[in-house]
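Sharing a structure below in structure tokens format, with a few things to ask.
Removed: one protein chain of the complex. Kept in place: all other protein chains.
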């Protein structure tokens, strides 16, 4: 690998041990980024501001906000705890992170925010009401912030992913079941993406190759979300 | 008016004095509905369950959740209060209302939920981050619940409106300004909708004419949101 | 039925014997419309202009353009005949009809065009490339014309339907097969719509209740197209 598409960029990555964290750390480092791989619990109100302050100069924020994969909870069984947890983990920290990091990016008229979101934010499945609603909120947030940030030459975009390899969402044991095969039949490409493939799209959105993308949420789901 | 499209239906309408409340009360009553025009403060956690319990049999829930129109607050100035208020007013009560009313509708295999939402949930404008994000969350919620409720023959759909006459959003004084004219130039139809026009669409979604609509958020914005 | 929602309106309906024709004739007549139920072959270049000229005053055009349901033809097997037929039947006549009827509507600053389109224009299925592409073109057309017509107070909108009862698309014999059951499992509502339900939505779009709808294509598919 010789072309380094993030050469010299300082990247703050949240929940670095979860969801798309590990694949991102590896690929972004290969591309010359200095990755600050944070593992703080961002449900704490002050945490977002703290890690941004501690990081100093940030060229790229990767908002990797991972909830437990709790599907199969119907709307009428979605109690306040399940409901609020989805927002506390995926939605509110996203705003606190952006609010903390945008001022320095605006001042430099340069910066990128990449959000690892979900295709369930554009296409829903029964039993995921709290989760999908929070993921849809992320999409609205990215669009709204995108419109504003564009005039400061800062871009925020979202990977609306599904069917990406992940021990949390698609454990290897589950992948051996007929239920999984049935699920995969709903994905036109007929396979899971690797974490690296997913990170390659995030790399595009983190690099200056995507300067003209504004507030977009782009499906990454093998054709599942048309 | 002789055809009564909601004849004999019991309708629970929330925040009946605000937003689309008054126009809805009037039109739905003309169409034979018995409207329970509630004015409770639904930001209180137990309130949704209480008004549903008090109402008894509900054929149609009209979730009319109106926030103060506070635009012009940029993302970086959106403090925790502004942020959470948007969710406390527009998002969390929506779930609590649906959770309370769906069981009786499922039991009867019949019922409609109509949400007065916003076109800012599909198209954003600078200075409305908290508001648009909450409105987008409503859209995700309606889609998610819609998929589940369909199998119980219950329908939930959303009016994604903008540019509807309303003292809160478009005060008469504002309508005389050049700024308003400029704003209206972004609306292909070139005028505001009346509250009655808006309620006529809600009437369609509340009646059995829309039994085949599932979890949809339909723009009502004079062409503003394409 | 006493409220007549199309009272005194002259409606030109194309391909009146096919697709949504019969259900539309029946319902619109009940609502007081004078329906000109045309059955001309609109693939002939001059035909659209001729039927519009012959009809005289037209308040509502219902563009019901029905192709043979020829699914299961893969892209690489879609020869020029299959390809062009889709456009000749569904796309080109739509423009010729609108071009012929819009001037009188613009002159009166009043008029409605309702297009019976398809949800395959927003969500595709293998083996329907020519058909879905033509249906998507209709959606683009309605949006484009809608933006222009709005400034003349004329509205054009489209019913993006699927899973509506129809001998052509869902023959009764087919409805008894396991293949049909499997297909229906992809429709959250779990049933076909009746033609009358579909026509009820067209009625809404044809009436003055929908004056604020501009160039929209609205899914009518029981939740299939989210």
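When the chains are written out, they are named A, B and C in that same order, and each has its own residue count from 1.
The rule is simple: a residue touches a chain if its C-beta (ideal position, glycine included) is under 8 Å from a C-beta of that chain, and two chains touch if they have at least 3 such contacts.
For clarity, every value in this text was computed on a predicted model and none was experimentally measured.
J.: For the full complex, which residue in C:141, C:163 or C:213 touches the chain that was left out?
T.: Only one of C:141, C:163 or C:213 touches the chain omitted from view, namely C:141.
J.: From the listed residues C:64, C:129, C:210 or C:226, report the one that touches the chain absent from this view.
T.: Considering the complete complex, C:129 is the one touching the chain left out.
J.: Residue-wise, where is subunit A in contact with the chain that is not depicted?
T.: Those residues of subunit A that touch the unshown chain are 1-3, 5, 143, 146-147, 150-151, 153, 188-190, 193, 197-198, 200-201, 204, 209-216, 218-223, 226.
J.: Touching the missing chain, which residues of subunit B?
T.: Residues 122-124, 226 of subunit B touch the chain absent from view.
J.: Over the whole complex, note the residues of subunit C touching the chain we left out.
T.: Answer for subunit C: residues 45, 74-76, 78, 80, 83-84, 87, 91-92, 95, 98-99, 102-103, 106, 121, 123-130, 132-137, 139-141, 143-149, 151, 215 touch the chain left out.
Quick note on the criterion: only the chains that are shown with their structure count from here on.
J.: With chain centres taken as the means of their Cα atoms, state the distance from subunit A to subunit B in Å.
T.: Chain centres of subunit A and subunit B, defined by C-alpha means, are spaced 29 Å apart.
J.: As a quick test, compute the distance in whole Å between the mean CA positions of subunit A and subunit C.
T.: Each chain reduced to its C-alpha mean, subunit A and subunit C end up 40 Å apart.
J.: At least two partner chains per residue is the criterion; list those residues in subunit A.
T.: 123-124
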